[in-house]
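Missing here is one protein chain; the remaining ones are kept as they sit in the complex.
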Amino acid sequence: MRKVWFNGEILPESEAKLSIYDSALMFGDMVFEMTRSFNGVQFKLREHIERLFRSARYFQIPIPFLCETVDQMEKHCLNLQEANEFEPDDEHRLMINVTRGTLPMYSDTGRVGSNVIISDFPLRWTTAGMGKLFDDGINAVTPSQRAIPAHLLDPKVKCRSRAHFVVANIQASRCKGENNWALLLDDDGFIAEGTGANFFMNDGFSWFTPMGHNVLRGISRDYILNNSVKVNEADINEYDVENSAEAFFTATPFCMLPITSVNGKPIGDGVPGQGYKRILNKWSEKVGVDIKGQIQAWDEGAKEGPSAYKFK
Amino acid sequence: MRKVWFNGEILPESEAKLSIYDSALMFGDMVFEMTRSFNGVQFKLREHIERLFRSARYFQIPIPFLCETVDQMEKHCLNLQEANEFEPDDEHRLMINVTRGTLPMYSDTGRVGSNVIISDFPLRWTTAGMGKLFDDGINAVTPSQRAIPAHLLDPKVKCRSRAHFVVANIQASRCKGENNWALLLDDDGFIAEGTGANFFMNDGFSWFTPMGHNVLRGISRDYILNNSVKVNEADINEYDVENSAEAFFTATPFCMLPITSVNGKPIGDGVPGQGYKRILNKWSEKVGVDIKGQIQAWDEGAKEGPSAYKFK
Amino acid sequence: MRKVWFNGEILPESEAKLSIYDSALMFGDMVFEMTRSFNGVQFKLREHIERLFRSARYFQIPIPFLCETVDQMEKHCLNLQEANEFEPDDEHRLMINVTRGTLPMYSDTGRVGSNVIISDFPLRWTTAGMGKLFDDGINAVTPSQRAIPAHLLDPKVKCRSRAHFVVANIQASRCKGENNWALLLDDDGFIAEGTGANFFMNDGFSWFTPMGHNVLRGISRDYILNNSVKVNEADINEYDVENSAEAFFTATPFCMLPITSVNGKPIGDGVPGQGYKRILNKWSEKVGVDIKGQIQAWDEGAKEGPSAYKFK
Amino acid sequence: MRKVWFNGEILPESEAKLSIYDSALMFGDMVFEMTRSFNGVQFKLREHIERLFRSARYFQIPIPFLCETVDQMEKHCLNLQEANEFEPDDEHRLMINVTRGTLPMYSDTGRVGSNVIISDFPLRWTTAGMGKLFDDGINAVTPSQRAIPAHLLDPKVKCRSRAHFVVANIQASRCKGENNWALLLDDDGFIAEGTGANFFMNDGFSWFTPMGHNVLRGISRDYILNNSVKVNEADINEYDVENSAEAFFTATPFCMLPITSVNGKPIGDGVPGQGYKRILNKWSEKVGVDIKGQIQAWDEGAKEGPSAYKFK
Amino acid sequence: MRKVWFNGEILPESEAKLSIYDSALMFGDMVFEMTRSFNGVQFKLREHIERLFRSARYFQIPIPFLCETVDQMEKHCLNLQEANEFEPDDEHRLMINVTRGTLPMYSDTGRVGSNVIISDFPLRWTTAGMGKLFDDGINAVTPSQRAIPAHLLDPKVKCRSRAHFVVANIQASRCKGENNWALLLDDDGFIAEGTGANFFMNDGFSWFTPMGHNVLRGISRDYILNNSVKVNEADINEYDVENSAEAFFTATPFCMLPITSVNGKPIGDGVPGQGYKRILNKWSEKVGVDIKGQIQAWDEGAKEGPSAYKFK
Partner (left out) sequence: MRKVWFNGEILPESEAKLSIYDSALMFGDMVFEMTRSFNGVQFKLREHIERLFRSARYFQIPIPFLCETVDQMEKHCLNLQEANEFEPDDEHRLMINVTRGTLPMYSDTGRVGSNVIISDFPLRWTTAGMGKLFDDGINAVTPSQRAIPAHLLDPKVKCRSRAHFVVANIQASRCKGENNWALLLDDDGFIAEGTGANFFMNDGFSWFTPMGHNVLRGISRDYILNNSVKVNEADINEYDVENSAEAFFTATPFCMLPITSVNGKPIGDGVPGQGYKRILNKWSEKVGVDIKGQIQAWDEGAKEGPSAYKFK
């Protein structure tokens, strides 16, 4: 059985449960990170942990249990991964959760104070059903639900108060057609982000991505900004997306998935773009894994269909 | 040991835990209600359950386990309360949580689908340390953190994506003085609500409470609107609060607590108002419990000091 | 052939055309009204003409050709109706358009100055395909497209700059299901109006309709406000609509159509409400026409299916 | 008599009329472009057609009649121009209109489906009275009417729902002084655009123009951005305009007109700036036409005074 | 020579000067009130003083010099008035200013701490040139300058940070025509107030005035709300003003002045309304002064023309 790291101990996954009196459940008051490996080697793990520390700091959630430094937390992550033996073709998806813990008023029900939980599970769970999207592309849908602006609930803080993402996903699923993923507008009507993925587009000349203030500054987003092509941060309207030559979402589990239409209107020729392919290939080369091929192979081997939630 | 009702069974409370793969933890995707009893009789339980159903419907979370009707859910609540024997002077605080359940992609870790959890604990936990506030009053602090407007994350839906309430509470605790509770402004700068309590004020002539659209339409708020004095719903500025004759917060656990200053400036004479007292007394008479006396008695009997979180 | 009243003359309808250099076409710079008859008698014609005058005044479009007074305009309308002989079971739908006329710089192409055009056509054109909606009800869809607030383009001015209504209709048509009509939110996220119809709902106790400032103050809306039940003007959220007991749209051609679901979620029992029926019946009695029956009869007699645009 | 291209045929201009039941008239639901020639050679015609296609795509208006490609549409334009013989000193102003056509419900009155109309008329009509502005300059007036933000009605879509431009022009004409042109603020209070012209200013060191998201991305604007000097896109306040060293409007018919005061306060020395002159001269050289001289010559030859509408 | 009351002493007016190091001059950090008499008897003096105390409290400016109570301040006002002998036909206009005083860092230049100054001058100064407006009426102009919303700088606090009123007045003076007074829109585009006067209108059926949250809650406004006709507080658009039957401004010095046009468009018949006259007459009767006649008489007797600033 898979193992988890829980407040300093490595335990069976089935014991990784939180009290209903934990602040995580009372207020969505939990910060987290999710990572992935390539050929079993964690990718940008330190960057994820650094962002976790920033999120915890924002909410003033202490991180105890000898996890105060990036080095310490990294070591726990790697130890846990070693404790879990997966299928040879699997990748390790780590999830680190930090909660404020059971609220003091409920101290009668158990220990008070932060909980730190690191879990580890096969990446193929998360990417189930995404294989075909590498070829078919996503239909980005701009739902009525808007992103919450940073001054009200900062998307740069990776926390669990994201019920509005669920609403956006439900709205996107109401639209006609297949492969609908929500692409949220911010409160000024500019493109913000997906419900767990960043957006990039090319207008035929240059690459663009939304300004960094009203979106999660994703690790994958940063990787593309720093390692591939020149990208401009800009205020983007739905009109711009419609008239883009190509577009894609980026997020940790799948790296990059092409967007081939927006609200049902084809983008470019309606197929994954050449620029998208070049960046993805470069990424695959860098990490030594055929990113698309691996996910498609998992899907082909899967008995069941795609899961209801596509990513996050 | 206390019992909980969990997906149709009555279990020991220590078993009331949620998987870290539950949507409740992944997105703050859980709706809930919290009630209280007077002399052991639940107050407005049906109204709470009806609101729970509205919240679940908004997020499209199915409610299985023979809880589809108000009657059914009410019965489970009352059964649970009977299963728990409290101290004779305790009141029963019920908490009903409904989660979307473990996300399908994590089906490998357990059952997929909604979880319904009813728990029951002594109200004195929640009200610990509030006894003196009936006499001293609260200092309402308007933090920099604003309420999220209804079209972005509707406060009328009682859900767990409330991390901004935690931020507001932290900000309020940073201010000088004692008994600071956050009083949030909405995004237009009007008074919205506390972090789990509704606001009322009297300008010397009439009672006012914020418009119903950007706040939780609390059951206690409704009770006051329908059972005591005439109250006007209005757009209220901080200026109005400063110049009010008296003010109070209302919420289920404590019913009503006086606000005697705002941002350190005394309201009226700086002591609980006569109107406040009249409404609270009438309420006490109606339910046959000395609301203030009961909470103060609990506090006097308590070994430990007030808890860090005042209410919710 | 049907006749039109054009700048003082009664002409065949095929001659009712506007120059492509008319300001109406260059800027959407045309004000208008559309009315209907009951048993051949125009309903609230004077109210429509008065609103037309207010619209023209707002845009400072002069109204020449002996139409300066309500009496004069009314006379022209009635004269035109007499000049058109319709099927006995038809009703007369009048459309009055006033344009600023060919812009002076294009004076070379024709007469400069306002154009006034009154046309008359069978109401059954407009209501084609609506018959079944009286029984099935409309699925109101809140699109991503928001209403334009009054200070930017006042909806109280009935003009032809309504391209955003077309966008909203397209978005509504993209959603799954049948009978989708757009129900726009205003820029603060409150319910505004349909694309040519006003919205009413009942929360189980009282009737509500959006505040009068960000919507067209429809003649039908006024009729209901003044002639049937007590209605509160309020800021309404999508949450309120979801939890309403019943709801309907009102507009001149069909008077009232029930809304039986919103974004796919049933309203009340998912069938036309009792309150709706009472108001419609009272209206039918008052005007001596079975409003629902007449439109359904037209649909049954029609050879072709419903038109692409449902109303306006 | 001048000719127009109408749905595939070349007809006399007087036949270029639209039914009052056309969606263009019902909703301002028509997209368009207006171009000009230099020495009879169309300027940036392909760029205009490409933008027309983007506008039509945004509103989902099909373009039939063998106009599906830029090549086809360009050919029709050039054929039409050849069919029209103008005075030797005239330039050809083409206007391409595409409407959604008569709404299906009015099918009884004629053909249903898109209408494509290309018309051609002397540019001197549009520029009548503008000659003196090259020397005197425009007084830019910031009216109370604000620009509509892109997420409500995208200015990048060149459509006919522009009644708010008429309101802005009326407000500008109410101000004291001569040569008043409206310069709209966007809804955040930043400079947006004129009612059919883009704005540029120089702060004494660099050139600035408003961000591309809340304005029409004019072809002339693009020409200046790409062919003359370095220009920064920025959020500009009225304060910045007041303190600019020079400023100008740019639009297709007149290319560039100097702004010499704003709200009555002189800009720089109150005369057309040196930078303005250099850019205009370079443009004149590039196209082989003395842009300013040609328009002033037309004005001198004109019998009548300037038209009421200055441009568009 | 006129006398002033200055920090407890009655001095010649020429000595009523403030140090340039006073916070009033450094930050506009001064609260104030201005009153008037009828037949030498101060009108609503206590209400003015109460509001002054609320303003001072909002800014936390202490009021020393035996002015801590309404009774004390009232006595000083009346004493000052007695000390000043005016022409028999004059009325006394009192101005009470309270500043935070010289900032501590400038203590080297003089006394630190609040300054309280009461001055007294002939009302005819303020009303100079207003006489004819009782007959001709005001042209209300909605300038580009918007009112500052209450959460940024509360208009209910009568303070000296009102530079935006000066901007609004300058903009109004730029418009064509006579008797232009600014009528500011708030930041949502609703009618707010004049630059020192409240707005009322009648739509032919009922009286309306803007909601109390984004305007100064004027003493004259309150007097009308409480003593004459029923008035509704509402969100009012420019469209509503244009189509009103009559309208007026109210403020302390002139009580009520009719608005006979808005942005140059006549209101009603373009003359002072009957309702306006009735309310003004009732007011005149109540206070025993022909309000209009008195001001017109002063104007007739004046040597010089109207002053540049109409009121405040």
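For clarity, chains are labelled A, B, C, D and E in written order, and residue numbers in each chain start from 1.
Quick note on the criterion: a residue touches a chain if its C-beta (ideal position, glycine included) is under 8 Å from a C-beta of that chain, and two chains touch if they have at least 3 such contacts.
Bear in mind that the values here come from a model prediction, so they are computed numbers and not experimental data.
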In the complete complex, the chain left out here touches which of the visible ones? A, B, D, E
Among B:P12, B:G110 or B:G264, exactly one should touch the missing chain; which is it? B:G264
Of the residues listed, B:G129, B:P143, B:G218 or B:P272, which one is in contact with the missing chain? B:P143
Identified contact with the non-displayed chain, of B:V41, B:L78 or B:C175: B:C175
So which of E:I10, E:V41, E:V70 or E:M95 would be touching the chain we can't see? E:M95
Just the residue numbers, please: which parts of chain E touch the chain that's not shown? 4, 13-14, 16-20, 23-30, 59-60, 95, 97, 100, 103-110, 117, 119, 121, 125-126, 128, 145-146, 148, 151-153, 157, 159-167, 170, 187, 307-309, 312
If the missing chain were put back, which residues of chain A would it touch? 54, 57-58, 60, 149-152, 154, 156-157, 211, 213
Contacts of chain D with the missing chain: which residues? 185, 188-190, 235-239, 242-243, 265
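One rule holds for everything that comes next: only the chains that are shown with their structure count from here on.
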Can you list every chain that touches chain A and also touches chain B? C
Over half of the interface residue numbers used by both chain B and chain C, so same, or under half, so different? different
Centroid distance [mean C-alpha coordinates] between chain D and chain B, Å: 58
At least two other chains touched by the same residue of chain A: list those residues. 185
Run through the chains and report each pair that touches. A-B, A-C, A-D, B-C, B-E, C-D, C-E, D-E
